[in-house]
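Contents: one structure, followed by commentary.
Shown here: the complex without one of its protein chains, the others still in place.
After this line comes subunit A, so read on.
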Amino acid sequence: MNRVRPFDHFVLILGTLFMVLPVAVAVMTSTHTAVEIHSHGLFLTPGGHGAETYATVLTRQGGFTGQVTGTRMMMNSLILGIGFAVGKIVLSMAAAYALVYFRFRFASFLFWIIFTTLLLPLEVRIMPSYQVMSDLGLLNSYTGLIVPLLASATGTFYFRQFFKSVPDELLEAARIDGAGPFKFLIDVLIPLSRTMMAAIFIIMFVYGWNQYLWPMLMTTEERFFTLMRGIKQILQVWVGSQIPDYNEAFALAILALAPPVLVVVVFQRWFIKGLTESDK
């Protein structure tokens, strides 16, 4: 009925090139030396210096204190990504469980208290948030990096929607069998939510890993720098240098984009399901 024309493929191929070519160029160019890049421009073919560039980026001790290496930044990004995703799942699952499965006063008032946080992104309250963190003495700590980002209701929203779709009969049956709230949560609800948890984990991991503004403000000590902070750093070094380290900048960009892109591509199905079924 709907005949596919060559034009359709043409549009899709153009689209694919538009999306993927910049990444491909970054990967290829990162395997050439800075001098080659400076004289020739960007590359679409692999060069022979990839191993040493990546080794340099990962192990060279940079910054003023010599405390920060690419590996260190990657570790910090990983801690932020995983810590944020796990924290989000634990907090929001507990909150959604209370909101959906318990009868208590002020439930819908609390619902609105929590969901109001969807209204305002961190960026608009960034100054006072920073102030609060500094008053609490949480600057330059992993707690300060992760916990404030948890103050939004996205995860609670996902889990609430999901719990509401779980059949009521399960709770009835569990109660007849004498299961209390903890037993029901651990033995019935958590096993049922595994796919949902995986989807949320992927979305939140990508979100945490990709954070820029907050880590930039929170971490003045170099040992807490994430890869995103490193990217800012490498661009600042550029100003005034004769031949900027293009190769290292590209290598850093690849290190920063590879883990979340791989996670999304490999777990595509879960990720899309999680994203589209709960409308964010």
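Observations
Throughout what follows, a contact is a pair of C-beta atoms (placed from the backbone, for glycine too) under 8 Å apart; a residue touches a chain by one contact, two chains touch by 3 or more; residues count from 1.
Here, contacts and distances are computed from a predicted model.
A chain of the complex is left out here; the name its UniProt entry carries, from "sn-glycerol-3-phosphate transport system permease protein UgpA", "Hdr-like menaquinol oxidoreductase cytochrome c subunit", "Transporter substrate-binding domain-containing protein" or "Sporulation protein YqfC", is "sn-glycerol-3-phosphate transport system permease protein UgpA". Across the entire complex, the residue among A:33, A:117 or A:140 in touch with the chain not shown is A:117.
By the touch definition given at the top, subunit A reaches the unshown chain through residues 1-2, 4, 8-9, 11-12, 15-16, 18-20, 22-23, 25-26, 29, 37-38, 41-42, 90-92, 94-95, 97-114, 117-121, 123-132, 136, 147-148, 150-153, 156, 164, 168, 171-172, 175, 181, 206, 209-210, 212-213, 217, 228, 231-232, 234-236, 238-239, 246, 249-250, 252-253, 256-257, 260-261, 263-265, 268, 272, 275-276, 279-280.
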